[in-house]
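In this view, the complex is presented without one of its protein chains, the others remaining in place.
For chain A:
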Amino acid sequence: MKEQLDFMAGRVTAGQMTRREFMGKAAALGVSAAVASSIFAQAARASEPKRGGVVKLGSVGGESTNSLDPATYASQVPYHNGNQFGDTLVQVAADGTIENRLAESVEASADAKTWTFKIRQGVEFHNGKTMTAEDVLKTMQRHSNEDSKSGALGIMKGIESMKVDGDYFHVTLGDANADLPYLMADYHLIIQPDGGMDDPGAGIGTGPYKMDVNEPGVRHVYSKFANYWADDAYFDGVEILVINDATARTAALQSGQVHIINRVEPKVAGLLSRAPNLTVHSTPGRGHYVFIMHVDKAPFDNNDLRMALKHAINREELVEKILRGYGSVGNDMPINAAYPLFDSAIPQRTYDAAKAAEYYKASGHDGSPIELRVSDVAFPGAVDAAALFQQTAAAAGIPLEIKREPGDGYWSEVWNVQPFCASYWGGRPVQDQMYSTAYLSTADWNDTKFKNADFDAMLLQARAELDPAKRKEIYSKMGMLLRDTGGLICPMFNDFVDATSNTLAGWETDPNGELMSGQITRKMWFA
C-alpha cells in the first residue's frame, strides 16, 4: 500500500492526478480521509511550479528553409519558435474561451462590427523597445495589406479598417463577426516591433524566451527574457531541436537527450507508453484526415454518387488501423465535439454497403473506376487508408482506383486541382473560421468547390448572432447540409500524440494544438 500511495503522490506532484481522484483512490486503499488529505497537501506543494533548468524539445516539421517571419509559418518548428519569442493579442484557452495576452481587455460594439482591444502597458520587446498600440496596428497591417504573403491573410479579409487611439486598438469589420477575437489569436499574428515592417524575420517579440541561436533546420536556442511581462514560463532556457525522423525522435526522448517530443507515431505510441520515465499524452483535437471530392466536376457533381462513397467507407476501421485508436470517427463535416457550439444530436454516419450500393445505382454511374489520388504527404497512412477505402467500396460494388502521387509537389499539383484526393485539415478554433476558410462559396481554400447560397447565408447569419443557442442551431443546420450534400468525406479526427519526460510536471490537456497548444514551455516545469 505504501508503494501505491507513493506512486499516487508522485502523480499528484507531476500534475497528473486531481485531488478528487487521489482522495477516491486513497479511500479505496483504506486510508483515512485525514491522512490522505495531508499526503495530498504535501504532494501538491511539491507540484507548485519550480523555476530553472533548460528544457529540450525535439520537434518534427523543421527545415533549413524556415524563416522566423511569423507570416511564413506553416509547420511545427516555426510555430513553436513563434511561441517562444512572441505573443499574440489574445489566445484561445484550453476550455475554448478567450484569454487576454498582450490585450488587457477586449470589447465589442452591440452589433459586433467594431472591436476595441486595450493594449497592455509596460510590455518590453527583446530589443528593449516598449510595445505600443502602434506596433499592434503595424503588425496587423503587415499581415493584411496588399503585398502580404501571410498565412493569416485569409482571416484578415473581413477587416474594413483599423486605427489606434492612445492605448486602444480599434478594428472595424465590414460584416459583423462575433468571433473576431478568435481570429486575432491566430499564431501568425505575433506582435512585432514596428509590426515587423523593417525586419520581419528578426525573431524579436515580447515572449518569455529570447532567441540566442537560430540555425534553421537544426536547432533554435532561447534563454529566459529578464523583462518578460507575465509570470508563467518557468525554464531558464529552451532548446528546440529539429528531429524530423520519427524513430530518432522517440530514441532521443528515451535516452534523455530531449524532454519533450511531438508527433509520436500512433504505431509506436502504445509501445512507448510502456517505457519508464516518460508519459505519452493523447489529446483529442480538431484536425481531421479527409478525402475530398470536387462537387462541380463529373462524376462527383452527382450527389447520389457522393452519398454512395460516403456510405462506403468504414470509419471505425480507419480509426483503429490508421490512427491505432488515437483519434475519433468523423461525420462528413469538418466539425467535432472539440468545437464550441457543436450539436452532438447529429446522427453519426456509419459504413453501410447496402445503402452505398443503393445510392451508387441511383447515381447511374457507368461503372468505370473512380480515380482517387493519394500520397502519404496528405496525412500519415493516407495510402493505406485509401486501400482500406477501396476494399470497403468494392464490397458495395463501387470500383475505386488508387493513384499514388509523389509527395513532392502534392499541394500544388494534386490538392485543390484533381477532383478526388486525400488531404488533411488542421482545424480552427471556432466553427465559423473552419467554415469560412474552406466551405464558403468565395473561400480561397474551398477544396471541395462546395457552393451553396443557403449555406453562405446561414454562415453570415451565425457570425452576426450573439445568442449562443441560436448560433448553435444554425451551425447544426449547416453541418447537416454539408454532411448530406457536400464533397467532404471525413472519416476521422486525429489526436495530437505528444510525449514528455517524467522529469517535467504541469501537463494540461489543450485541444487547440499539439504540445498544449504550443504553450508547453510556458506551462510545464522541472519537478
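Here, contacts are C-beta pairs under 8 Å (C-beta built on N, C-alpha and C of every residue); 3 or more make two chains touch, one makes a residue touch a chain; residues count from 1.
We take it that contacts and distances are computed from a predicted model.
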Requested in this report: Tell me the UniProt name of the left-out chain, picking from "Ferrous iron transport protein B", "NADH-quinone oxidoreductase subunit C", "ABC transporter permease" or "Cytochrome P450 family protein".
Outcome: "ABC transporter permease"
Report task. Among A:70, A:154 or A:429, single out the residue that touches the unshown chain. Result -> A:154
Report summary line: In the whole complex, of A:37, A:114, A:244 or A:503, the residue touching the missing chain would be A:244
Query - Touching the absent chain when the full complex is considered, from A:114, A:141 or A:257 - result: A:257
Query raised in the report: Which residues does chain A use to touch the chain missing from this display?
Result: 63-67, 72, 74, 146-151, 153-154, 201, 213, 215-219, 241-245, 247-248, 251-252, 254-255, 257, 408-409, 411-413, 415, 423, 444-445
